[in-house]
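Missing here is one protein chain; the remaining ones are kept as they sit in the complex.
To keep things simple, chains are lettered A and B as they appear, and every chain counts its residues starting from 1.
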Amino acid sequence: MIAAVIALPALSAALLLSLGNRTNKFGPWMAIGASASSFLIGFWQFLQMLARPEEERTVITTVYEWLAVPAAGFKVDFALQLDQLSISFVLLITFVGTLIHIYSLGYMSHDENQRRFFAYLNLFVAAMLLLVLADNYLLLYVGWEGVGLASYLLIGFWQHKPTAAVAAKKAFVANRVGDFGLSLAIMTMFIVFGSVSFSDVNEGVLGAPAWVSLTIGLLLLLAACGKSAQFPLQSWLLDAMEGPTPVSALIHAATMVTAGVYLIVRSASIFNASEVAQTAVIVIGAISLLMGAIIGAAKDDIKKSLAGSTMSQIGYMVLAAGLGPIGYVFAILHLITHGFFKAVMFLGAGSVMHATDDNVDMRRYGGLSKVMIFTTITFFIGYLAIIGIPPFAGFYSKDHIIEAALSHSWWAGAAVLFGAGLTAFYMTRMVVMTFFSKPRWEDDVHPHESPLSMTLPMILLSIGAASMGIILTNNHMFEHWLEPVTGFVEPEPPFSIQTITIITLSVVATGVLAAIWQYRKIAKVAPKKVSFAVTAARKDLYGDVMNEALLMKPGQALTRALNIFDKSVVDGFVNGLGLFTGGISSRLRKSETGYVRSYAMSIVLGTAILVIVLLIVRL
Amino acid sequence: MNPDAYLVLSGIIFSIGTLGVLLRRNAIVAFMSVELMLNAANLAFVTGARVWGNLDGQTAAFFVMVVAAAEVVIGLAIILTIFRTRNSASVDEASLLRW
Partner (left out) sequence: MNFPWLLIILLIPLIASVLLFIPKKYVIFKDQQIALYSSLITLLFVIVVALQFDTSSNAATQFDISFDWIPVFGISFHLGLTGISLVLIALTAVLTPIVILATEHEGQKKNREFLMWILLIEASALAVFLARDLFLFYVVFEAMLVPIFFLVGRFGGPRKNAAALKFILFGLAGGLVMLAALIWLYFAAATQLGRGTFSISALSNELNLDIWTERWLFLGFFFAFALKAPMVPGHTWLPDTAEQATPGTSTMLIGILDKVGTYGMLAILLPIFPNASKEFAPAIIGFAVFGVIYGALIAIAQKDMKRTFAYISISHFGFIVMGIFSFTSIGMIGSTIYMVAHGLSTAGLFLTAGYLIRQKDNSLIQNFGGLTKAAPVMTGLFLVAGLASIALPGMAGFVAEFMVLTGTFQVYKIPAIIATLAIVLAAIYMLWLYQRVFTGNENKDSKNIVDLNKKQILILSPIVVLTVLFGFYPTPIIKIAETSIANTMTYVGVTDPQPIIEKVVSK
């Protein structure tokens, strides 16, 4: 039954891609149907799971034997693991995914390749579901690269734009750097435990020496960095905004980029066993959440600003996941609430772009609240959720992460608190520049509200963004729900929870006020003369510059040099050998004079020499 | 019977033939020198047959004669053709088959 959740969108994608233009008419509806039925099946499975007692909630379904070399004790099944963690993801992916399918119906209605777009979306949903449902790391890897492929195809969906093609490639390559870590982690698991399934690895790691958990932990962290755009592999995410906006909402905000967090939480016991690996996770999370926030605060492109925000919010999740059992639950909680509020904001951004002739520059927005009521309200709910105003969803998830971080160490706590202030700042900036302040759009632009197919998903998502926090944390429901899978320890922060809430809210208020003060007047063109810090933030904190200087340029030089080496030295040796042989023979052939008498002479001499040699030898 | 004299004679004829091939430019003469060498060999064969008292050497001599006859037919034909086309029977001038 659970296999159908994956099979439906996969089949739909396969049909749409292989049948081609014949499916143009009903294709999008079929894709929506596939995604929606996945959600319904997932929801049915969820209800069934609720009906079972807690200890029987993990169900592993072996579909078939995928890879088995009995002689080497190597066996990987195509098996799906349904438990509290994976069903949470299934619901998030299929629910948000279906809504974004519906949204795309309106958003992509003018694109001639609409069918292909929906096929890729289905492919993504299938791969993402495989990622979260796999019961072993190798099968997870299939989904892991599958979503990477879907992301590649969708970022580069407008392939005629060279920038899109470059961004797509960059995303894939950065992901592959992460995959390098994941491959090695899986191989290490196999040689250490003789198995790559979650259960075997998680049990095996308990009795393993320290280097095992440290090695695997760091390798998995590298994988997570690639997929989740964490430092130092973050630079692809901003470029990925070249893709259509629904893609940014689904893949580069709500689901795929959070796969790294899933990976870390899924490998809880590995990280629990290695404090060094955990610290590394926290440090990476802290750096990324601050970097993302700083980048988000400097961008005038609304999607890039949101992308910076995504990186920052995932930094929160990664940091929480690094805290161990006190953080896993909250990492996932934040992941889910973030899925809702970030998706609604991306869809809102798409709606705004739709209204302003695909303009992404916030400096040319302003005052859109007057013409786009639904977009403004839903976006504003998302805004309240992300900066953590009670009772919106983000408040609950972020506040818990702050508590957990503070109970871990002062620096982790400081990072998340400072991040909360920055979040409030850049989000307020975005809302002010886009929806309030004076209109700054061109005269020939006539902003209008988007059609129902676009506003409806936004409304539904914003309801989630508003209410998810209260619903899930009511009576510690979510903690109890996930505890059997991830474990849970109540955080014990140095201050009382009320104090932390007050501190957090005042930091957030400071950020909001600072942004309102700073952006009381907005220039239509970004000011040129700015401080070094702003310049750095606008250039993504020199992420690309570093990649270029450290990897790309030397790499290109190396490949060119090797190519020349191969041609001149390796092949040169071969050709040289040929030339040498040719040279010798062209000299030797001069002895062929064409004079019969000299040939006769050489026969006589040769015979004479032969006779003499024979005589000598005989003696 | 003492074959020395025969063999010495055969050696002398053979040497004359060899020198003829090496030194003379005229194709006909060179050709005749080759015949001389063959006949020198025949003489040695026949001497051997006589010394050993069997027919092996004589048989070989007949083979040589047959081959020589065949060679004369083809060789003369070639020489004749060359002479017709080039108006010369000099072996040094027909040196087209060089490197």
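To be clear about the criterion, a residue touches a chain if its C-beta (ideal position, glycine included) is under 8 Å from a C-beta of that chain, and two chains touch if they have at least 3 such contacts.
All values derive from a computational prediction rather than experimental measurement.
Asker: The chain left out touches which of the shown chains?
Answerer: Its contacts among the visible chains are A.
Asker: Considering the complete complex, identify which of A:L11, A:M49, A:L91 or A:L149 is in touch with the unshown chain.
Answerer: Residue touching the chain left out of view: A:L149.
Asker: Please identify which residue in A:F39, A:F78 or A:Y107 touches the non-displayed chain.
Answerer: Residue touching the absent chain, from the options given: A:F78.
Asker: Pick from A:S109, A:Q159, A:S506 or A:S586: which residue touches the chain that isn't shown?
Answerer: Counting the whole complex, the residue in contact with the absent chain is A:Q159.
Asker: Given the contact definition stated above, which residue among A:A68, A:V276 or A:A414 touches the chain not shown here?
Answerer: Final answer for the missing-chain contact: A:A68.
Asker: Considering the whole complex, not just the chains shown, which residues of subunit A touch the missing one?
Answerer: 17, 20, 64-75, 78, 138, 141-142, 144-146, 149, 152, 156, 159-160, 162, 164-166, 168-169, 172-173, 176-177, 179-180, 183-184, 186-188, 190-195, 199-200, 203-204, 206-208, 212, 555-556, 558-560, 562-563, 566, 570-571, 574, 578
To be clear about the criterion, only the chains that are shown with their structure count from here on.
Asker: If you average the CA atoms of subunit A and of subunit B, how many Å lie between those two points?
Answerer: Roughly 92 Å, centre to centre.
Asker: Give every residue of subunit A touching subunit B within the complex, in rising order.
Answerer: It is residues 589-590, 592-597, 600-601, 604 of subunit A that touch subunit B.
Asker: Can you list the residues on subunit B that touch subunit A in the complex?
Answerer: Touching subunit A: residues 18, 21-23, 25, 30, 91-92, 94-99 of subunit B.
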